[in-house]
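Every protein chain but one is kept in place in this view of the complex.
Now for chain A:
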Amino acid sequence: MQKQDGAVADREKESAVSIPISEVDDWANFADDDIMQQQSAIHAEEAKKIPFVGDKEPLSMLAAEYESGSPILLEKIKVLDQQYAAIRRTRGDGNCFFRSFMFSYLEHILESQDRAEVDRIKGNVEECRKTLQSLGHTDFTFEDFFSLFLEQLECVLQGNEDSISQDELILRSRDQSISDYGEWFGWLVVMFFRFVTSGEIRKRSEFFEPFILGLTNATVEQFCKSSVEPMGEESDHVHITALSDALGVPIRVVYLDRSSCDIGGVSVNHHDFLPTSGDKSNAKGGSTVPVKPFITLLYRPGHYDILYPK
């Protein structure tokens, strides 16, 4: 088989020397490992272009992207500009939702110094731990990711020995911090969220099953194994719902797409993911779930960035 492929490929090579695509002819000789290595090399190349978490930018920068593009989008950006002060981009590597959530949440705690919120989410994280245990996960497969996230909550609260500034939070989120886990920080926290999301979906599989069937043909278990737990798998409303519910954190998603508007004016749709209060374990300890989202994400088909309300 391989020999035949090689012969065909050689002929193609001769006939199309100048076309770069002819390099594809060597595919038959590539082992999976080579392909993976090339993939990660491409990713590393891309990585240099956009940091995991960018700087705050005015929305005019967003408009500049669409200058010669769809007028509907430009109109919508004008509407956004009235309500939102800034955008912070994240890298489109499939983890953008989780990374946006990570930065946005930790930044909110850093700015608000809301200890009550930290205590509340810690309770939820503890529930998530129990969920994973009850689903048969061995502790050591997830405990490191859990403890890293819990540590970060302490770090963004000021007055501790290991309190951090916003600059350090940005450095960490860009995997540029010179701490123990420096270059892996974001990956580890994203993985924490992926564990939490997967646990929540499987715990309430009856609730999530119809949504998952709408997305893929997979069972709940398969969906979590193939589309939630692996790094770089993109997030959908199922992931957002599950993470929001599990951690008890409301999330607003603003949609910037080409969907046409009602006659008489342009409007921008948004959807609030509000944690369900149906889960009794969340109500334990008398903590109430905050209703107004303090995390706002901008969704453009296939990608999430962070938005800052005025």
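Methods note: a contact is a pair of C-beta atoms (placed from the backbone, for glycine too) under 8 Å apart; a residue touches a chain by one contact, two chains touch by 3 or more; residues count from 1.
Operating definition for what follows: contacts and distances are computed from a predicted model.
Peer 1: If you had to name the missing chain as UniProt does, which of "Checkpoint protein", "AP-2 complex subunit alpha", "E2 ubiquitin-conjugating enzyme" or "Gpi16 subunit, GPI transamidase component" would it be?
Peer 2: In UniProt, the chain excluded from the picture bears the name "E2 ubiquitin-conjugating enzyme".
Peer 1: So one chain is hidden, and I want to know which residue out of A:I42, A:A64, A:A85 or A:M231 touches that hidden chain in the complete assembly.
Peer 2: Within the whole complex, the residue contacting the unshown chain is A:M231.
Peer 1: Decide which residue listed in A:F142, A:F193 or A:F273 touches the omitted chain of the complex.
Peer 2: A:F142
Peer 1: I'm checking contacts with the chain that's been left out. Which of A:M191, A:I212, A:L274 or A:I295 qualifies?
Peer 2: Touching the chain that is not displayed is residue A:M191.
Peer 1: Can you list, in ascending order, the chain A residues touching the missing chain?
Peer 2: Chain A touches the missing chain through residues 1-2, 31-33, 36, 137-138, 140-142, 144-145, 180-181, 184, 187-188, 191, 194-195, 198, 225-226, 229-232.
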